[in-house]
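Here the complex is missing a single protein chain, while all its other protein chains stay put.
And then subunit A:
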Amino acid sequence: MLMLELDISPTKQALPAAVKRKQKRVSEHKMEISQQTRWMLAVRDRRDKKAFSELFDFYAPRLKGFVNRSGVSSQQAEEIVQEVMLTIWRKAEMFDPHRAQVSAWIYQIARNRQIDMMRKENRPVPEELSIEQSDEPDVGQVVALEQETEKLRQALENLNEEQKTMIEKAYLGELTHQEISTQTGLPMGTVKSRIRLGLERLRHELKGLR
(Lines give C-alpha, C1' and ligand atoms only; values in the text may rest on other atoms or scores of the structure.)
Protein backbone atom coordinates (compact mmCIF):
# COMPACT_ATOMS: atom_id res chain seq x y z
CA MET A 1 0.00 0.00 0.00
CA LEU A 2 1.43 3.26 -1.08
CA MET A 3 -0.97 6.01 -0.12
CA LEU A 4 0.49 9.42 -0.34
CA GLU A 5 -0.50 12.78 1.01
CA LEU A 6 1.13 15.37 -1.11
CA ASP A 7 1.72 18.74 0.41
CA ILE A 8 2.20 21.28 -2.28
CA SER A 9 2.37 24.45 -0.26
CA PRO A 10 5.68 26.10 -1.17
CA THR A 11 6.45 27.12 2.41
CA LYS A 12 6.79 23.54 3.54
CA GLN A 13 8.48 22.12 0.50
CA ALA A 14 11.98 22.87 -0.68
CA LEU A 15 11.53 23.49 -4.37
CA PRO A 16 14.40 23.49 -6.85
CA ALA A 17 15.44 26.99 -7.92
CA ALA A 18 14.08 26.49 -11.43
CA VAL A 19 10.63 25.75 -10.08
CA LYS A 20 10.73 28.76 -7.79
CA ARG A 21 11.57 31.04 -10.68
CA LYS A 22 8.74 29.57 -12.67
CA GLN A 23 6.26 30.12 -9.87
CA LYS A 24 7.28 33.72 -9.64
CA ARG A 25 6.84 34.14 -13.35
CA VAL A 26 3.34 32.71 -13.08
CA SER A 27 2.29 35.04 -10.34
CA GLU A 28 3.66 38.09 -12.14
CA HIS A 29 1.31 37.35 -15.01
CA LYS A 30 -1.53 36.66 -12.69
CA MET A 31 -4.33 37.92 -14.84
CA GLU A 32 -3.32 36.38 -18.12
CA ILE A 33 -5.21 33.46 -19.59
CA SER A 34 -2.96 30.76 -21.05
CA GLN A 35 -2.27 30.55 -24.76
CA GLN A 36 -3.97 27.15 -25.03
CA THR A 37 -7.18 28.46 -23.47
CA ARG A 38 -7.20 31.49 -25.76
CA TRP A 39 -6.78 29.23 -28.82
CA MET A 40 -9.64 27.07 -27.61
CA LEU A 41 -11.88 30.10 -27.01
CA ALA A 42 -11.09 31.40 -30.50
CA VAL A 43 -12.14 28.02 -31.89
CA ARG A 44 -15.29 27.99 -29.76
CA ASP A 45 -16.43 31.55 -30.34
CA ARG A 46 -15.10 32.36 -33.83
CA ARG A 47 -14.49 28.94 -35.44
CA ASP A 48 -10.94 30.21 -35.92
CA LYS A 49 -9.01 27.67 -38.01
CA LYS A 50 -5.66 29.30 -37.43
CA ALA A 51 -6.14 28.94 -33.68
CA PHE A 52 -7.24 25.36 -34.25
CA SER A 53 -4.05 24.76 -36.21
CA GLU A 54 -2.00 26.07 -33.27
CA LEU A 55 -4.00 23.89 -30.91
CA PHE A 56 -3.33 20.90 -33.15
CA ASP A 57 0.41 21.57 -33.30
CA PHE A 58 0.56 21.78 -29.53
CA TYR A 59 -1.67 18.89 -28.53
CA ALA A 60 -1.58 16.33 -31.37
CA PRO A 61 2.02 15.16 -30.72
CA ARG A 62 1.42 15.03 -26.96
CA LEU A 63 -1.81 13.17 -27.50
CA LYS A 64 -0.07 10.70 -29.77
CA GLY A 65 2.70 10.19 -27.23
CA PHE A 66 0.09 9.60 -24.55
CA VAL A 67 -2.03 7.23 -26.64
CA ASN A 68 1.10 5.35 -27.78
CA ARG A 69 1.83 4.44 -24.19
CA SER A 70 -1.37 2.44 -23.97
CA GLY A 71 0.14 -0.06 -26.38
CA VAL A 72 -1.83 0.66 -29.56
CA SER A 73 -0.18 0.59 -32.98
CA SER A 74 1.16 3.80 -34.49
CA GLN A 75 -1.64 3.77 -37.07
CA GLN A 76 -4.33 3.31 -34.41
CA ALA A 77 -2.76 6.09 -32.38
CA GLU A 78 -3.01 8.41 -35.39
CA GLU A 79 -6.63 7.44 -35.93
CA ILE A 80 -7.43 8.24 -32.32
CA VAL A 81 -5.59 11.57 -32.48
CA GLN A 82 -7.50 12.54 -35.61
CA GLU A 83 -10.84 11.54 -34.10
CA VAL A 84 -10.09 13.43 -30.89
CA MET A 85 -9.04 16.59 -32.70
CA LEU A 86 -12.16 16.44 -34.87
CA THR A 87 -14.33 16.01 -31.77
CA ILE A 88 -12.64 19.04 -30.20
CA TRP A 89 -13.54 21.10 -33.26
CA ARG A 90 -17.12 19.83 -33.38
CA LYS A 91 -17.89 19.97 -29.68
CA ALA A 92 -16.04 23.23 -29.03
CA GLU A 93 -19.19 24.95 -27.78
CA MET A 94 -19.15 22.57 -24.79
CA PHE A 95 -15.79 23.90 -23.61
CA ASP A 96 -16.10 25.95 -20.44
CA PRO A 97 -12.78 27.44 -19.26
CA HIS A 98 -14.26 28.14 -15.83
CA ARG A 99 -14.71 24.45 -15.17
CA ALA A 100 -12.08 22.65 -17.22
CA GLN A 101 -8.57 23.24 -18.39
CA VAL A 102 -8.05 22.61 -22.10
CA SER A 103 -5.83 19.63 -21.26
CA ALA A 104 -8.44 18.13 -18.90
CA TRP A 105 -11.16 18.58 -21.48
CA ILE A 106 -9.05 16.99 -24.22
CA TYR A 107 -8.03 14.16 -21.89
CA GLN A 108 -11.67 13.26 -21.31
CA ILE A 109 -12.51 13.38 -25.01
CA ALA A 110 -9.45 11.25 -25.75
CA ARG A 111 -10.42 8.58 -23.20
CA ASN A 112 -14.01 8.51 -24.46
CA ARG A 113 -12.98 8.23 -28.10
CA GLN A 114 -10.40 5.57 -27.42
CA ILE A 115 -12.89 3.44 -25.51
CA ASP A 116 -15.61 3.91 -28.11
CA MET A 117 -13.21 2.87 -30.84
CA MET A 118 -11.53 -0.06 -29.08
CA ARG A 119 -14.55 -1.58 -27.39
CA LYS A 120 -17.10 -0.60 -30.00
CA GLU A 121 -19.47 0.59 -27.32
CA ASN A 122 -20.45 4.07 -26.28
CA ARG A 123 -19.12 4.97 -22.93
CA PRO A 124 -21.85 6.24 -20.58
CA VAL A 125 -21.28 9.92 -19.84
CA PRO A 126 -23.00 12.14 -17.26
CA GLU A 127 -25.69 14.61 -18.26
CA GLU A 128 -24.13 17.89 -19.31
CA LEU A 129 -24.73 20.84 -17.02
CA SER A 130 -26.66 23.50 -18.83
CA ILE A 131 -24.70 26.57 -17.89
CA GLU A 132 -25.12 29.67 -19.98
CA GLN A 133 -21.85 30.45 -21.73
CA SER A 134 -20.95 34.07 -21.72
CA ASP A 135 -18.74 35.36 -24.50
CA GLU A 136 -16.46 37.09 -22.06
CA PRO A 137 -14.81 34.62 -19.69
CA ASP A 138 -14.33 35.61 -16.07
CA VAL A 139 -10.56 36.04 -16.31
CA GLY A 140 -9.99 35.78 -12.57
CA GLN A 141 -11.79 32.48 -12.38
CA VAL A 142 -10.11 31.01 -15.43
CA VAL A 143 -6.67 32.03 -14.23
CA ALA A 144 -7.34 30.67 -10.73
CA LEU A 145 -8.17 27.29 -12.25
CA GLU A 146 -5.04 27.42 -14.40
CA GLN A 147 -2.85 28.24 -11.43
CA GLU A 148 -4.36 25.36 -9.51
CA THR A 149 -3.56 23.07 -12.40
CA GLU A 150 -0.02 24.40 -12.60
CA LYS A 151 0.46 23.54 -8.93
CA LEU A 152 -0.88 20.09 -9.63
CA ARG A 153 1.53 19.66 -12.55
CA GLN A 154 4.45 20.65 -10.32
CA ALA A 155 3.29 18.23 -7.66
CA LEU A 156 3.23 15.46 -10.25
CA GLU A 157 6.74 16.41 -11.37
CA ASN A 158 8.00 16.14 -7.82
CA LEU A 159 6.83 12.56 -7.41
CA ASN A 160 9.46 9.84 -7.45
CA GLU A 161 9.72 7.67 -10.55
CA GLU A 162 7.71 4.79 -9.13
CA GLN A 163 4.85 7.04 -8.09
CA LYS A 164 4.93 8.85 -11.41
CA THR A 165 4.66 5.55 -13.24
CA MET A 166 1.69 4.50 -11.15
CA ILE A 167 -0.16 7.77 -11.75
CA GLU A 168 0.53 7.50 -15.45
CA LYS A 169 -0.76 3.94 -15.55
CA ALA A 170 -3.86 4.88 -13.58
CA TYR A 171 -4.83 7.73 -15.90
CA LEU A 172 -3.96 5.74 -19.02
CA GLY A 173 -6.62 3.30 -17.89
CA GLU A 174 -4.19 0.48 -17.16
CA LEU A 175 -5.15 -0.02 -13.52
CA THR A 176 -8.42 -1.45 -12.25
CA HIS A 177 -10.30 0.37 -9.53
CA GLN A 178 -9.03 -2.21 -7.04
CA GLU A 179 -5.44 -1.54 -8.10
CA ILE A 180 -5.97 2.20 -7.85
CA SER A 181 -7.30 1.87 -4.32
CA THR A 182 -4.47 -0.35 -3.11
CA GLN A 183 -1.41 0.42 -5.19
CA THR A 184 -1.16 3.91 -6.51
CA GLY A 185 0.09 6.97 -4.78
CA LEU A 186 -2.60 9.26 -6.11
CA PRO A 187 -1.88 12.82 -5.08
CA MET A 188 -4.95 12.89 -2.91
CA GLY A 189 -4.15 16.11 -1.09
CA THR A 190 -3.89 17.98 -4.35
CA VAL A 191 -6.92 16.38 -5.87
CA LYS A 192 -8.97 17.15 -2.82
CA SER A 193 -8.02 20.80 -2.68
CA ARG A 194 -9.00 21.04 -6.34
CA ILE A 195 -12.26 19.33 -5.52
CA ARG A 196 -13.08 21.86 -2.82
CA LEU A 197 -12.18 24.85 -4.97
CA GLY A 198 -13.98 23.49 -7.96
CA LEU A 199 -17.09 22.81 -5.95
CA GLU A 200 -17.26 26.33 -4.66
CA ARG A 201 -16.88 27.58 -8.21
CA LEU A 202 -19.59 25.29 -9.45
CA ARG A 203 -22.00 26.20 -6.69
CA HIS A 204 -21.40 29.84 -7.48
CA GLU A 205 -22.23 29.27 -11.14
CA LEU A 206 -25.28 27.20 -10.39
CA LYS A 207 -26.72 29.84 -8.11
CA GLY A 208 -29.81 31.27 -9.69
CA LEU A 209 -30.11 28.36 -12.10
CA ARG A 210 -31.88 26.12 -9.64
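Criterion: a residue touches a chain if its C-beta (ideal position, glycine included) is under 8 Å from a C-beta of that chain, and two chains touch if they have at least 3 such contacts; residues count from 1.
Following the convention adopted for this analysis, contacts and distances are computed from a predicted model.
Taken from the listed names "Thiolase family protein", "NAD(P)/FAD-dependent oxidoreductase", "ABC-2 type transport system ATP-binding protein" or "Anti-sigma-E factor ChrR", the protein name that UniProt assigns to the chain not shown is "Anti-sigma-E factor ChrR".
Those residues of subunit A that touch the chain absent from the view are 49, 52-53, 56, 60-66, 68-69, 77-78, 81-82, 85-86, 89-90, 99-108, 110-112, 114-115, 121-129, 148-149, 152-153, 156-157, 167-168, 170-178, 180-181, 186-188, 190-192, 194-195, 198-199, 202-203, 206.
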